[in-house]
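Just one protein chain is left out here, and the rest sit where they should.
Chains here go by letter, A and B, matching the order in which they are written, and residues are numbered from 1 within each.
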Amino acid sequence: MSTQSPQRPESTGSTESTGNAGSPQGPAGAPAAGTDAYAGGAAGAVRAGAAPARPAGLLRQLRRNRLAFSGAVIAAVFVLVALAAPLIAPYDPARADFGSALAPPGLDHWLGTDDLGRDQLSRVIHGARASMQVGVLAVALAFAAGVPLGLLAGYYGRFADSLVSRLTDTLLAFPFLVLAVGLAAVLGPSLLNATIAIGVSLVPQVIRVTRAETLRLKHLDYIGATIAGGGGDGTVLARHILPNAASALLVQATVGVPTAIIGEALLSFLGLGVQPPEPSLGVMLSSAQPYIAAAPWMAVFPGLAIVAATLAFNLFGDGLRDVLDPRGVTR
Amino acid sequence: MNGTTPAASDAASTASTPSTAAAASTAAAGGAVAGEPVLRVRDLSVTFHAEEGEVHAVDRIGFDVESGEVLAVVGESGCGKSVASLAVMGLLPGTARVSGSVLLRGRELAGAEEKSLRRVRGSELSMIFQEPMTSLNPVLSVGRQIGEVLRRHQGLDRREAKERAVELLDSVGIPAPRRRIHEYPHQLSGGMRQRVMIAIAVACDPAVLIADEPTTALDVTVQAGILDLLTSLRERLGTAIVLITHDLGVVAHTADRVLVMYAGRAVEHARADELFARPRHPYTRGLLDAVPRPGTRAAAPAGERARLREIPGIVPGLSRQPDECTFAPRCSRADEECTAERPALTRSAGTDGDDADPGHTVACFHPLGATAAPGEEAAP
C-alpha cells in the first residue's frame, strides 16, 4: 500500500564514473524502457535480513524509549497480578456480603464494593486473570492458524495465495462481534467461545504480516540462493524465513494482546463471554450499569484497569515496533 | 564564454590572498564577455547541527553564472554540491544554517522572506532533481503537475495552463503531448519523467536552472538525450544552467565552465576545456585519472596500464573545519604549509600555454604544472 517507489540507488561517486555520456549512443529521444529495471531490485534489499532480535540489545533500546519502557513495566505488573491473583486478592471475589453492599472506596474495600457487597479490588484482580488468559490464548490461537497460512500464501504464491486471500476476506466479512455473536448463538455463550471468536478475528492480521514478511524475505538474495541451491521448502521456511519474520510477528503478538483484552471485556460486558458470577472486568462493567449514578466506582475502576492494561500493552507494542520493525509492516 | 571569475571576491573572503593574484583575476574578468552574471553566489556556507557537533556541509563557496551558460559543479558524493544547490533555492530544512550571499539578477535571496522566495522558485529560479522516478507526484497527472506552476506564477486559468503544458511537453521532445498530459508518472519511462521535470522547470522561462545530477539515475542511452535537451534549451531560452554532477563525462559533454568541489570547498575553477587539458589541483587531476578514457591507456606509466587510478584515502568528515587544505591528508604533494593554512582560490600560476584560461583559479599551494613537470604529478 505504500506509495513509495523503489529506493534510489546510491550515487556511485566520481571514482567510478563511466564517462559514457561523452560519447552518446542511441537516439536522443529514445524512451527509456530499461529504466524501470530499478523497480524490482533495490526494493527488496532495503532491510537486508533484519537482524534477529537479541534480548539484551532489545532491552537497552527499549529502555531509551521511556514511554515504551513504562508500558512494558505496567504490562509486566498486570501479568504478575493475573498469575498471582489468588495470593494477592484481599477477599474471595465471589463472596457476597449484603451488609456492605455498594460501599464506596475506603479502608476496608480500597475500590469499594458492588451491589452484592463483593470486594471490587479482589474482583478486578481476578478479572485481570481472565483478561490475560483470553489475551494469551486468543493470540496463540491466531498465530497457530495465521502463521502457517501466511507462510503458505507468501512462499508459494499464485494459487495458494489467492486461496488464502479468499479465506482472509471471508473471515474479514464477519466483523469480530458478529462472529462472536454467531458463535455464541451456535455453541452458547462461554469464555472459551469468546476466546475462539477473538482469536479468529485476529487471524487475518497475522496472515497479512506473515505473508508480507515471507514475500520480502523470499526475495532477499541469500534466501534466494538457498532456494536455488536446492534447500528444501521446509528448510527455507523453518531456518530462514520464520526466524527473520520473528521480529514482525513479535510486534504483532504484542499489539494483539490489548485487542484481545478489550475483546474479552466487551463480550463479557454483553454477556457473551465470562458468565457471572465469575469475575471479569467486562462482567463488572455490565453489572455496574444500573448503579451508574448511585455507585459510579463500580464502573470507574474496572474500566481504569482495562485502560491501564491496554495502554501499557499498546505503548510497549509501539516501542517494540519502533525498534524491531522500522518499515512498519505490522502497522 | 569564459565569463567572470568567482575567484576575485571568493579569494578576498579568505584570509591570505596574494594581492597580485586578485588583481590578475580582476583584470581577467574585465577583459571577458561583458554583462552582469544572472546568478552570483558569494561565501555560501551551510552548517548543520548534529549530535557530534557542527557539520560544515558547504564552506564559503562562490561562483557566477551568466545567461545561456552552463556551469558544472563537480565533486564526489557528499562533497556538498547538492546541499549548496538546495541552499541557493532556499529549500534546506530549518535545521540548516545558511550564510553568504545569493544574488539572482542583482536581488539578494539569502535570508529573504519565504514568501518572496516562493515567488522566485519555479519562475526565475528552478531546479530539477536526480531521481525522476520519485520526483513527480504519482497520483497527479503530468498535465496537472506542469499546469500547477503556470497557474501559480503566471496566473493562467485551467484551460490556458493545459494548452501551455501541451506546448511545453512538445518542446521537451515528448511525442503526442496532447495525450501525454493526461497520463500519470508511472506510465512514463525514466527519461520521459525527467523530460517532464524539465518542462516543469522551464515552464516560466527561468533565468537560472539548477540541475542536480539530472542523468545519474537514467540509462546511459537516455542520458545523452537529456543533456542535449538541456543544452538546446539554454540556447533557445538563454537560460543559465548550473549542472551538479559527479560525472566528468557529463561535464565534457555539456559544460562551459567547471567548479570542482572537495569536502564542502571549491578547489578549482576553470573553463571546461582548460580544466580537462590542464588540471591544476591534485584532486582534480585525481578525478580525471579515475575516469576510464579511450586512448589514455598507452600514456599511462608501465605497470599501471590496465588499472584506473583511484585517489588514496577517504573524504574527511565535515564536522571540523580545519585551517588547512582539506585534501592534504590524501595528497602526495602536501607539506607543512598545506596543513598550516587554508589555501585560497587564486589565479593559477601555471605555465600558461596559448589557450590558457585567464580565469583559471585553484586553491592549492603547490598546483600542478607550476613547479613540477607534467607527467610526474598526481597520486604515487
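By definition in this document, contacts are C-beta pairs under 8 Å (C-beta built on N, C-alpha and C of every residue); 3 or more make two chains touch, one makes a residue touch a chain.
One rule holds in what follows: contacts and distances are computed from a predicted model.
A chain of the complex is left out here; the name its UniProt entry carries, from "YeeE/YedE family protein", "Peptide ABC transporter", "Cytochrome ubiquinol oxidase subunit I" or "Binding-protein-dependent transport system inner membrane protein", is "Peptide ABC transporter".
The hidden chain makes contact, of the residues B:Val38, B:Ile61, B:Ala84 or B:Met127, with B:Met127. Among A:Ala103, A:Ile223, A:Leu237 or A:Leu285, the one in contact with the hidden chain is A:Leu285.
In the complete assembly, the contact with the undisplayed chain comes from A:Leu311, out of A:Leu102, A:Ala160, A:Ile227 or A:Leu311. Checked against the full complex, the candidates A:Ala89, A:Leu266 or A:Leu320 give a single residue touching the omitted chain, namely A:Leu266.
Counting over the whole complex, subunit A has residues 1-4, 36, 39, 165-167, 169-170, 172-178, 181-182, 184-186, 189, 201, 258, 262, 265-266, 269-272, 285, 288-289, 292-293, 296, 299-300, 302-303, 306-307, 310-311, 314-315, 328, 331 touching the chain that is not drawn. In the full complex, subunit B touches the hidden chain at residues 89, 91, 117-123, 126-127, 129, 131, 134-141, 148-149, 152-153, 184, 186-187, 197, 200.
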